[in-house]
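Just dropping this structure here.
Missing here: one protein chain of the complex. Every other protein chain is in place.
Chains: A, B and C, in written order; residue numbering restarts at 1 for each.
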Amino acid sequence: MTFDMRQRVLFRHCDPAGIVFYPRYFEMINDGLEAFFEEALDAPWDILHKAAAVPTAEIKARFATPSRQGDLLILRVSITRVGRSSMGYEMTARCGTVLRFEASGTLVFVDEAGKATAWPADLRTKLEEHKENAP
Amino acid sequence: MTFDMRQRVLFRHCDPAGIVFYPRYFEMINDGLEAFFEEALDAPWDILHKAAAVPTAEIKARFATPSRQGDLLILRVSITRVGRSSMGYEMTARCGTVLRFEASGTLVFVDEAGKATAWPADLRTKLEEHKENAP
Amino acid sequence: MTFDMRQRVLFRHCDPAGIVFYPRYFEMINDGLEAFFEEALDAPWDILHKAAAVPTAEIKARFATPSRQGDLLILRVSITRVGRSSMGYEMTARCGTVLRFEASGTLVFVDEAGKATAWPADLRTKLEEHKENAP
Partner (left out) sequence: MTFDMRQRVLFRHCDPAGIVFYPRYFEMINDGLEAFFEEALDAPWDILHKAAAVPTAEIKARFATPSRQGDLLILRVSITRVGRSSMGYEMTARCGTVLRFEASGTLVFVDEAGKATAWPADLRTKLEEHKENAP
């Protein structure tokens, strides 16, 4: 069970070398998780954020080959770990069969005061379902 | 031997939770390396980029505590590894004595075609000097 | 004859007040023009940019009502003027029937040296067709 998001490489993503400026990849990664929460978990961030948040605690990425304006990337999200108040994920971006980057990170569920808090039961169930069925 | 850059947290860095949106931290990291190359290595990117580039091959970061608008961060760069055509670095950001993030990454020296290429001798000498004298 | 682009308001667009940070609107405007050139004019920027560019010479915008995370905006582009080497456009963004912003600007067609240059004949024909049929 994975979640895919299409992401066209646009002019605004690219740097003077004509390739994606890597902080823009982290914006894409964030957009990918935002879409995953809304479409796969039915927990859109604009609702979730009224009383909680899911900040990133850590992240790493390897940029395998550069991406250029016009490329169509498929970002694929899978859940690798579900903790009491955190989750681990992996994300890849491919253009056709070519890997552009692979990333992994940890999100933490926090309350309005920024304190780590147990996932709501229904959200946790959905996260575990995704993890069980990850490839 | 380390290199420090001051970075005020500005309105544009912050997200709806009032804290730095983490892709903006990667922009700060990039700015820190750009200043390091110019001021510590005397190799400003606008000159260097006429015939080469130093793309990021991999990077990881741990976000220890959130930063808010108005915070003054000190980003500290140190060199951890100098290869034939790559270098490893560590960067920390502190507000006073409090760690906000720690990151490490690898830059690769590439020619105009994007191919990894040996560091120019003088640049390599300066990189090694920084590494030798790292804390 | 107008061109519409859907744009969801995402987390990364929003500021500490929870509304779109206006420089992000200008990124959306740029994305809207990029899509218009590709889909309506059959002149994708990644091709066009191999030998030319279409920088913005001037732009103005009025932000009528704030947009929030989760809003679905429709950006509508229409051509208002076609010059020898420039074009004027108007763009509106609405959420449902509510105007969020209206903007207008001028793009200039320039060669690799950055010098204003006459539109290629086929591109000019398409621009004029869009202008004639603008509402």
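One rule holds for everything that comes next: a residue touches a chain if its C-beta (ideal position, glycine included) is under 8 Å from a C-beta of that chain, and two chains touch if they have at least 3 such contacts.
Quick caveat: nothing in here was measured; it's all calculated off a predicted structure.
Colleague: What is the set of subunit B residues that contact the non-displayed chain in the whole complex?
Modeller: 10-12, 27, 30-31, 34, 44-47, 49, 68-70
Colleague: Which subunit C residues touch the hidden chain?
Modeller: Residues in contact with the chain left out: 16-17, 19, 21-24, 26-27, 30, 49, 53, 55-63, 66, 114.
Colleague: Would you write out the residues of subunit A that touch the absent chain, in ascending order?
Modeller: These residues touch the chain not displayed: 11-12, 14-16, 18, 21, 23, 69.
Everything below uses one rule, namely that only the chains that are shown with their structure count from here on.
Colleague: Since subunit A and subunit C share one sequence, what rotation angle in degrees maps the C-alpha trace of one onto the other, as a multiple of 5?
Modeller: The C-alpha superposition of subunit A onto subunit C needs 180 degrees.
Colleague: So, what's the distance in Å between the C-alpha centres of subunit C and subunit A?
Modeller: The computed centroid separation for subunit A versus subunit C comes out at 28 Å.
Colleague: Can you work out the whole-Å distance between the CA centroids of subunit A and subunit B?
Modeller: 24
Colleague: Among all residues of subunit A, which ones touch two or more of the remaining chains?
Modeller: Residues 27, 30, 49 of subunit A touch two or more partner chains.
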